[in-house]
Each structure stands twice: as structure tokens, then as C-alpha cells.
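I have a structure I would like to understand better, so I am pasting it below and will then ask my questions one at a time.
One chain of protein is taken out of this complex; the other chains stay put.
Each chain carries a letter (A, B and C) given by its place in the written order, and its residues are counted from 1.
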């Protein structure tokens, strides 16, 4: 998703105090994680043992919601409140960590949980790296 | 929005450890705040002095996004991770506080900012009250 | 949710060509339906026979997503493209119809499906009534 970087590069505001590479990486990781989580919830619903996967489905849906909101909030780069951005990133990181742990429990049996757990870990890391630049 | 309470009352899980009244109040406050923020951003865009209201518009949009995500996450009542719910509620409370403060600055001149600030304050309080029950 | 009407009444644009009562009713119905659908999906996940409810869960999630988007788009009242609004309302009406029919199938056994079906029917009607004013 190269558009994210191009949209930052064409933004009229002075963004010199922002680490654009880490910001773009975090936005993209949020979008990819949100999609993986929505898809993983749907895949879990198709498994014969869906009754054993209800926690995974709920965690997927929660993670998807917070990742989409975070991607949107991060995409509004100028003039935003740093303290608020930080709490959103913390919430997103926590959701990704929870969802990765839950999906990891089923990763050996269900490939979609393995792929989703990897997307969650990447997003968790991207949030942590962006948070480090805001400190 | 009485459906929120009715949906909680018809949920098959044992929710006896949850303060259902405060949960329903917080979900409804999030939805009302999200709508007010989306509408306030649109109203700001119609003001002659829109150039002075860009921070208000951005804050409105951020607050709306996090409020919708929070309403969804809170509506998944069973089996969710308490620590994750708490970080989302903290992020929502922070966004509502920021948005209320920004809208308050324009409340005397723009009635939509006054109504929106009130919705943000109610949501901020509802998040705080629900957080207190999770501690 | 009286704020929806108050936000329309305080909007600086001339909205005399819009049926504000039907617009506010449709926005509120979308938000209530979205919440009911998210909650119904979660309640279905807690039922012992969750394996028989996977279509209901998917339809709930789809309906919730389109209802939230419709509520947001309708809340941007000024200057929007009527043809685009109409296609969004048609999609929302179709999703509510599908979800109501699916939930109705389980309404006798699951009270949450009954409540959710009613919210979907109300939203479907509100979309139809608003569409009639745009024709």
C-alpha cells in the first residue's frame, strides 16, 4: 500500500517533527491487521469446531474495530493531540497483543489463525515503534 | 435507545459480574457522541470561518472513530479481555475530553459545538463510570 | 437520541429542502440497528447451538457495518451527492431486510434475534421513508 506514503508526502502541512516512515508503516499494518482479523473471524465461523473458537472470533472483531479506528486517526496527521494519539495507539497495541495470543493458540490447527496472528504481531510492533517516536 | 438494554437482558451468557446499567449507558453515550461529532464536523465545514475550525473538525472525526469502535467493543460483552477493554475505554475517554475542550472554545459562537461538547462530556463521564466498575 | 435532531437544527446550512424529521429518524434507526446487530452476533456466539447460527452472525456483522457507514454519511447533510446517498440507502435497506429475515428464523427460540429483527425492520422502514423523500 504505497499510497499511504504518497499521501503523507503530498500533505501541505509541515510534518518534519513526525517520523513519516514509521507512521506510514503503522497505518498500513493497522489496515492489514484489521482485514486479517475480519477474515479470520469469518474463517473461524466456517470451522466445524466453531463452538471452540468463539473467544477467537470475538477477539478478532474487537481487534479489527480498534485497528480501523487507529488507521483513520493516524491518517489525520496534522494538529492532532499527541496525548490522545498515544492512548489510541496503546489500545491498539493491547488489542493486537491479545488477538495474537488467542490466534496463536489455534495456529497449528488453523492456518488462517496463523496468518492472522502474524498480522497482529506486525501491527503490535508497528504501534510500539511509532509510540517510541512520540515519547 | 432502549434496545441496548434489551439486548443485554436477552444475552444468553451469565453477565452477573457486569454492571449492565452502566454498560448500556456507556454504549448509548458512545453512539450519541459519535453521531454528534460527525454532525459537528459537517456543520463546521459549512461555517464561513471554516479555516478557523480545522482543529475542531479533526478532533470531531477522531472522536467519532474511537466512539464507534468503543460502542462495538463494549457490545461484545462476554468473554472479552478486561485489560483490553480498559485501554479502549481510556482512549475513548481521552478523545471525548479533548473534543469537548475543543468544542467548548467555539460553543458560544456555534450552537452545534455546544451540543457536541455536551455529548462528549456525557460520553467521557459514562466511560469513567464504567471504568470504575472494572477496577 | 435527541441530539441528532438538535445537531440538524443547529446546522448553519440551509436544509429547507431536506425532511429533517425523516433524516433524524433514519440516522437514529441506523445507529440502533448497528448496535443491535453487533450485540446479536455476540449473543449468538454464546448460544450452545452456535454452529447453527453462523449465517445469522455473518449477516448481523454485515448489517452493522453498513448501518454505521450509512449513519455517518447521512449525518453529513450539506452538499452531498443525492445519487450516492440513494445507493447507500438502498444498500442499507437491503442489508436490514436480509438480516431481519435471518433473525426472524430464530426469533422464537432466541429473544435477542427477535429484538434484533425488530430493530432491522425499523431501520429498513426508516431508509425506505427517507428514500421516498429523495425521489
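Everything below uses one rule, namely that contacts are C-beta pairs under 8 Å (C-beta built on N, C-alpha and C of every residue); 3 or more make two chains touch, one makes a residue touch a chain.
On a predicted model such as this, the values are computed, not experimentally measured, just so you know.
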From A:43, A:66, A:99 or A:130, the answer for touching the chain not displayed is A:43
Given B:27, B:61, B:74 or B:130, the one touching the chain that is not displayed: B:61
If the hidden chain were put back, which residues of subunit B would touch it? 41-42, 45-46, 48, 50-51, 54, 57-58, 61
Write the list of subunit C residues that the hidden chain touches. 54-55, 58-59, 61-62, 65-66, 68-69, 72-73, 76, 78-81, 83-84, 87-88, 90-91, 94-95, 98
Hidden partner sits against subunit A at residues 1, 3-4, 6-8, 10-13, 27-28, 31-32, 34-36, 38-40, 42-43, 45-47, 64, 68, 71-72, 75-78, 110-112, 114-116, 119
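Keep in mind that, in the parts below, only the chains that are shown with their structure count from here on.
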Taking all residue numbers used at the subunit B/subunit C interface, answer same if over half belong to both copies and different if under half do. same
What's the distance between the Cα centroids of subunit A and subunit C, rounded to whole Å? 27
Sequence positions of subunit C contacting 2 or more other chains: 42, 45-46
